[in-house]
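With one protein chain held back, the other chains of the complex are shown just where they sit.
Let's look at chain A:
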């Protein structure tokens, strides 16, 4: 995969995904099954390259486990100064797609994204920097170069298995998002012949939204447990969801010497008790348990609700803990 990038012909890096169709053949076939239903772009907002990532802590972005920064990221492409960069990206995209069409009629376009993603992280960094700085874009040049890695590594962590949801997209109101969750629960309780169907529906459910509240924030959010495949991803997603709110709750007058790139995640240590906050869940019996003790899949099937509590307020009596 890497050779496709080093081959770079002076165009913005991401475009070089399919210099010619042939390299796709074998790889594509192997990946076809996996990619077949993946019409979406996991965290595709940063596609194509040349995206600036403002407001992103560079260090966290470089960690592989990091989930796409959604609400804060300016999913922006090159500014007008770098117009060519963006435009340049559009055409080859479709060309590449057309090349692909014969092999992957349904997915060529998107396959580019999924495929390219892993490689992006390794090689695009420097290339991107060149392409961005070379264009001399206006006010955004500074941002571009300082966060060049962010855009790239940002994509790195997209795992195939879990789609990282963008905030507010697709534009469906929240009670519709939860549709799958409640229906599954209710129909699982029904009987006389429909129970088989209900169980099947529940297992096939593509999303499972549970409510999550944070101590001190009156209105909660919802997270889709099926969008993640590990506790780490969930923890990062929770951090993402509430980061803005947590910060807004913090005294705005308190001196903040940290720059964006060095900002510590507000909600780290959710799982191991080391942070200021801890993630707990409520199971179907209403008991509160610490998140992280049971295998992930079991957790998903048991968790009905999540809470983020101040670690200092956890007590042995309020939380059923398997540790300690």
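One rule holds in what follows: a contact is a pair of C-beta atoms (placed from the backbone, for glycine too) under 8 Å apart; a residue touches a chain by one contact, two chains touch by 3 or more; residues count from 1.
By definition in this document, contacts and distances are computed from a predicted model.
> Determine which name in "Transport inhibitor response 1-like protein", "Guanine nucleotide-binding protein subunit gamma", "Autophagy-related protein 101" or "Transcription factor TGA6" the UniProt entry assigns to the undisplayed chain of the complex.
Protein name of the absent chain (UniProt record): "Transport inhibitor response 1-like protein".
> Which one, A:243, A:288 or A:304, makes contact with the chain that was left out?
A:243
> Considering the whole complex rather than only what is displayed, give the residues of chain A touching the chain that is not shown.
37-42, 44-45, 47, 54-55, 71-80, 83, 86-87, 90, 94, 97-98, 101, 106, 108-110, 139-140, 143, 163, 165-177, 179-180, 182-183, 186-187, 189-194, 201, 206-207, 217-221, 224, 227, 243-245, 247-248, 250, 252, 256, 258, 260, 263
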